[in-house]
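Everything on this sheet refers to the single structure shown next.
For this depiction, one protein chain was excluded, whereas all remaining protein chains were kept in their positions.
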Amino acid sequence: MSQTQSPAAGDDVLLSVRNLSKHFPTANGVVKAVEDVSFDVRRGHIVGIVGESGSGKTTAGRCILRLVEPSEGEAIFDGVDLFKLSQKALRAYRRRMQIIFQDPYSSLNPRMRVGDIIGEAIDTHRLAKGAARQARIAELLTRVGLSPEHARRYPHEFSGGQRQRIGIARALAVEPELIVADEPVSALDVSVQAQVLNLVQELQKELGLTMLFISHDLTVVEYLCDDIVVLYLGRVMEQGPAREVYANPRHPYTRALLSTAPIPDPTVRRERVILQGDIPSPLDPPSGCVFRTRCPFAIDACATTVPPRETVSPGHTVACIRQAELASLDIRKVSA
Amino acid sequence: MAAVLSAPSPSPLAETLPEDVVLRADDLHTHFIVGERAAKSVDGVTLTVRRGQTLAVVGESGSGKSVTSLSIMRLLAYPGRIVSGRILYRLRDGTVVDLASLPEKRMRAIRGKEIAMIFQEPMTSLNPLFTVGDQIMEMIRLHEPVSRQEARQRARRMLELVEIPAAEKRLDQYPHEMSGGMRQRVMIALALSCNPALLIADEPTTALDVTIQAQILDLMRRLQRDIGMSILFITHNLGVVAEIAHEVAVMYAGRVVEQAPVGALFARPRHPYTKGLLACIPNPERDRTADGKRLMLKPIPGNVPSVLALPPGCTYAPRCPLAEPRCEREAPGLVPAGPGHLSRCFRHELL
Amino acid sequence: QERGGIINVAMIGELNSLDPTVATGDLLGTVTQHFFETLFTFDKDWNVTPLLAEKLPEVSADGRVYTITLRKGVKFHDGSEMTAKDVVASLHRWFELASRGKLVQPNLAGLEAVDDYTVRLSLKEPFAPLTALLAFNNSAAVIMPAGKMDNPLKEYIGTGPYMLKERKADQYIQLVRFDGYKPREGEPNGFGGARKQYLDEIRFVPVPDANTRVEGAIAGQYDYADLLPVEAYDRLNGQEKTEPILLKSFGWPMFIMNNKQGLMTKLEMRKAVQAALNAEDMLAAAFGKPEFYTVDGALYPQGYPWRTDAGTEAYNQGNPEKAKELAKAAGYDGKQPIRILTSRQYEFHYKMAQVAAEYLKAAGLAVELQVVDWATLVQRRADPALWDIFITHSPFLPDPALIAPLPSTYPGWWDNPQKEKLLVALNAELDQKKREALFADLQKLLYEQAPLYKVGDFSALSAKSPKLKGYDASPWPYFWNAYLEK
Amino acid sequence: MTRYILQRLLGMLAVMFTVVTIVFIIVRIAPGDPAAVMLGPDATPADIAALRARLGLDRPLAVQYLFFLGQLARGDLGQSIFLDMPVTQALAERAEPTFFLTLFSILIASAIALPVGILSAYKRGTLFDQAVTTFAMFAASIPSFWLGLVLIQVFAVRLGWFPVAGYGGPDAPFLTRLSHLVLPAVALGIVSSALITRFTRASMLDVLNDDYVRTARSKGMGEFRVVMKHAFKNALIPVLTVIGLTAALLVSGAVVTETVFSLPGIGNLVVSAVLRRDYPVIQGALLVIAAIYVLINFGIDMLYILIDPRVRY
Partner (left out) sequence: MAAVSITPAPRITTLILQRKTLAIGLAVILAIALLALFAPLIAPYAPNKLSIVNRLKPPSATWLFGTDEFGRDIFSRTIYAGRLSLTVGAAATALAGVIGITLGIVAGFFRRADTVIARIVDAMMAFPDILLAIALVAALGPSLATVIVALGIVYAPRLARIVRASTLVIRELPYVEAARALGVPTWRIMTRHVLRNLVSPILVQATFIFAYAMLAEASLSFLGVGVSPEIPTWGTMIAAGRQYVGQADWMTIFPGVAIILSVLSLQLVGDGLRDLLDPRLRKDL
């Protein structure tokens, strides 16, 4: 497994999302939750998706797993377009992709024993029976830091962090290649969050997992992810190798995000880009560049053209028509 | 009501509170008692808020931050009761009262006027059936004998103060017509409308997005500078603490385990829990090697104890790397551990 | 006028029609007799007496031609005068539409107005009960203006002492005094004689629930409450606002057997039922105390000229052993249930049914009670496939020819040549003594054939306000002559 | 707002349409030939056939259904078999007692339920609260006819304070007529207060825990004002729905009560129509009562516009 930051062409791409769009028709109009999103996930890497609430992170993740039907685009998983599969054909692929959720409370069926929750995954894909099944459950529980006896308990007997481990064990039960983790640590306290982050890393390393890690916590993403995709109002603002993007953010939105994320160090004083106003409604997104209404650098042209993706360095693309002009303006840590 | 406040009160408490201290909770115990069981949500909180300063209270979920603030406001929900301890508060006229034992009627005059509060959930903290103007005006007219007209003027000025554009128009809007950030601004305007001396903010930005959080934090900092009130700021985000606090109190399992000026706390935490917390937070510079390899985080082992069954002795002992047998028997007191630095640890010198 | 007032009369239910010619029913007769009148009526001894007619008809010696003289100056509620033209038209209508009229129609030879005040009616064969039929108050030969006889009736214009003012279904029927009424000379005598108009208004209020009628009477809400459960007698006694009226020998309940289809077509089965039943227990269960009923098998009680004991030894046997044998003789299998159709509109029917069921069971007969509402019962009894026994009751009628279940057309369909002969003779015979003898034979035959079972005589309980004076108890209560004491 | 109104209106029409269809089906599943039932046992087959033709019963079910819809569209509910009048007229004649009975019952029920419910929510867990909860459950357990019988015995027969039954005579003044409604309204009011009390309590409990109530308290507001102005107004929204539902249901609680008290109302009409096999009346009454229910619900939806600004746009 490579930790190189440049997406060398030879790198093995497990999942390639192309022009994904998801529109929800609602009583008040069409919500364009995800619009023309493309990115690649290389085998064994962790791709972080960040963005504010409502930016379409969850929707994008659910579309990829076909938990909601995408409106447009394709998702090539190991050479096959998932979006074109029939429900039946999809069943086989369900084994290869799993999801972990944010809320450790509602993601486990309160009326099922922990063993059954994990067992259901095994049963559905007929992976093991009888004693082998029990053994597998015990193994999985141990794997996520619980003990085999816990199989007989109900979810409410566990703490949030422990439940999150159960959710992970369930996902691991089918030995997936790709895991979509939808804010798996956001609901946890910092001390527990660190435990779970460590677990995720271990698993990723030991099992060679590929992950799509959804989060709004920029520090966590910076720490954990190899690549990063920044979403705003359903659109990709900037994407690229995490180190590169953090070190050298090119989109005004990414810059604002990075500059406003609180850092637990009172000695750091930063020049902050404080965005004005609120996120526009996804029912009625601004024309042109969706970020222009809050962008301190917006010009008239931003209202008319949807900015194209521009590659600024290998694998690092930005959707901003002024990215070149703004490149020289370093607005991250002014004083350290 | 003003009469109640200005009544010359015999003030044997006055001396107990240094001039520059607005509020001091003294070994406060607030329990939720249901039948035989008592949830000791706040079990010996001692903290001090200085005039014109921001005291940030941090702690993980369930550590008793909200219960502490509600105890100060005396807004505890039904089975909750202040079991013991004092909450000394210096009124604007200089008299010191013990909020823990003040008659309800006097307490009412203090709420909103002397101490105001904003809450975590901007979406639900405003009454959906009244316009924001009405809700602010209600507050003003509750404490001051002004006409509707005047109250409306004041309400408008308050909205302007919190940087809400088109304030006049906003007065007649309902909460549901506003975004979360906007509503939190309204909450702040509401809380500040009677010029309180102390503002208690219970996780005011937790529910907000980072970009909006930045706006609100910015606003609160500016308001404090301009108006000069004291703030008790509750949060679980150490990053936010670093940005806004003058002083920090760290809570764990119903107790304040450390209180110190913000710089001192981050630079040299004097309690193993605080140290553990800081180590938990991913820090790319610290946790990645130069070639980009990730290092493992150093989480605090175990879980927060249940408030229904707190361990005897130091509540942190079961998770503490420094714990010695004594820690499991004896509860340490909050002792000085440096200039203006208090720590509830027998072994703080080791840190 | 110092005798007046407005009274509320609680009736047992609502009427679906106010046309007494077309429909039958005691309730209908009770209400409509206040505004529709017949040529003849009954006096207090149940003799036919003239009402709109001047006097009883002159009957030709061969009993075929009736000459009826009308009273002069009788006014309809619309102000017009009643003449022979109206009478002829009304009688034609009766012959065509009324079930009782239809009985006579085949026998009708002619009907014409002789002059303005005389009507002549001729028959093919003599028919003794004719005047009694003409005197009856439901399925009644009431006289209406010739021009106002639509079917169904649009206006209710009669000659009675009261006229219909307003009707609100399920609420009330409001009658007010008819000022143009001309009573007969003399004193009141039963339904006959002078009819005095003391009351200003009579309101018939439908109160289907018997208990509510009792409570309403006790609370003083009703000045008269009709047909109360006799059980309420003790409660009504000694009340301040109401008092009980007991009408002795009001009528007789009967079990009609299905002579046309099913189990009961076998004589032995009918006799088995007859043997099994214990009339006394049924009466006791239905009417409580002995003062409210008489254990009597005769079709007419004491005091009627038709009274006879012929055949009554078969009554009230309560003999399960005998019944068992008879059933066996009939080839009864012990399984097929006897379907008893009854309703709760009249509580006592239902109670008797329950007692009867127990006795029949004791005799080894299977029983199935079908308790339905009265409307359904009337509907179902018309279909011989649906039942074996149904329960009904009748008042004691002035002429045996009026007894409903005797004609073979009545549900039950008692079709017996001997009976037909007796019935024809009874109708044709004009001599009272001979008619009585014929009727005795008929009663005997009835017990032999057991086409129906008479349970006994029962008294009716009603209640009236102590302030209501001048009221004479009657099976069809009438309120002319009555008044409220001021 | 217009959009909200339009939505509700459409919803109402859709429900109404389904109601009509259900009524059509119910009446059609009745065994036997309606024409034969209408004409009674004496009718000749020819008469029956003629009536069947006139009522359209000889046509296919779908055609009958359209015919039925057409009739309804003209406001024609058919002709009562027993009462010899159009069903609309029969219903109109009974509307008054039912209307006032429902109105008074709901007033009585609300007058009991609202204060009691609010107070018991406010004092939750206390003896008072337990007493209220128990009482409410008890009241909901009493059959209304039984309560009616008891009330008649005590207040009409023994004490003579109110009339036993009926709705007054032809010229009874309005007040006299209303006096006939006191006991039935009390009977219904008590029984239905149970549901409203419990609902008010539950709804208040919910609301009292809401954040904005805490906000109101943090302003230094007195408890009474907090409860009545901030909490109750919010709790009122679900409570109103229940009051509306109860009002609509009372039209039928009236079925039993009107029978016990011999009130000539719509409920009474239905029972007698069932006993008389008067299908057109049953059908008409069902339709009208369901329509009232739907209308009341619609009315409440409209009331929300006044109370709740969230539905206003």
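Letters A, B, C and D mark the chains as written, and numbering starts fresh at 1 in each.
Rule of thumb we're sticking to: a contact is a pair of C-beta atoms (placed from the backbone, for glycine too) under 8 Å apart; a residue touches a chain by one contact, two chains touch by 3 or more.
Because the structure is a prediction, the values reported are computed rather than measured.
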Contact residue for the chain not shown (choose from A:33, A:60, A:75 or A:108): A:108
Among D:253, D:280 or D:309, residue touching the chain not depicted: D:253
Residue, one of A:13, A:128, A:174 or A:326, that touches the chain absent here: A:174
Touch criterion as defined above, residue of D:48, D:132, D:165 or D:270 at the omitted chain: D:270
Contacts of subunit C with the absent chain, listed as residue ranges: 209-211, 214-215, 229, 231-232, 234-235, 281, 284-285, 288, 344, 347, 350-351, 354-355, 358, 369-373
Absent-chain interface as seen on subunit A, which is shown: 62, 65, 67, 90-91, 94-95, 97-99, 101-103, 106-112, 117, 120-121, 124-125, 153-154, 157-160, 162, 167, 170-171, 174
Residue numbers in subunit D that touch the chain omitted from display: 14-15, 18-19, 21-22, 26-27, 29-31, 133-134, 137-138, 140-146, 149, 153, 157, 198-199, 202, 205-206, 248-249, 251-253, 255-256, 259, 267, 270-271, 274-275, 277, 282, 285-286, 289-290, 293-294
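Note that in this section only the chains that are shown with their structure count from here on.
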Central chain of the complex, centres being mean CA coordinates: D
Maximum inter-chain contact count - chain pair: A-B
Subunit A and subunit C: spacing of chain centres that average the CA atoms, whole Å: 92
Centre-to-centre distance between subunit D and subunit C (centres being mean Cα positions), rounded to whole Å: 41
Centre-to-centre distance between subunit B and subunit A (centres being mean Cα positions), rounded to whole Å: 33
Junction residues of subunit C - those touching two or more other chains: none
Multi-chain contact residues (two or more partners), subunit D: none
Chain contact topology (line, ring, star, complete or other): line
Chains that touch, pairwise: A-B, B-D, C-D
Subunit C-facing residues of subunit D, complex: 37, 40-41, 82-85, 90, 93-94, 152-153, 156-157, 160, 163-167, 169-170, 259-262, 264, 268-269, 272, 275-277
Residues of subunit C touching subunit D in the complex: 6, 8, 14, 16-17, 152, 165-166, 168-172, 174, 203, 205, 207-209, 212, 215-216, 218-221, 373, 375-376, 378-379, 382-383
Residue ranges of subunit B touching subunit D (in the complex, touch as defined): 73, 75, 77-78, 108-113, 116-117, 119, 121, 124-129, 131, 138-139, 142-143, 174, 176-177, 187, 190
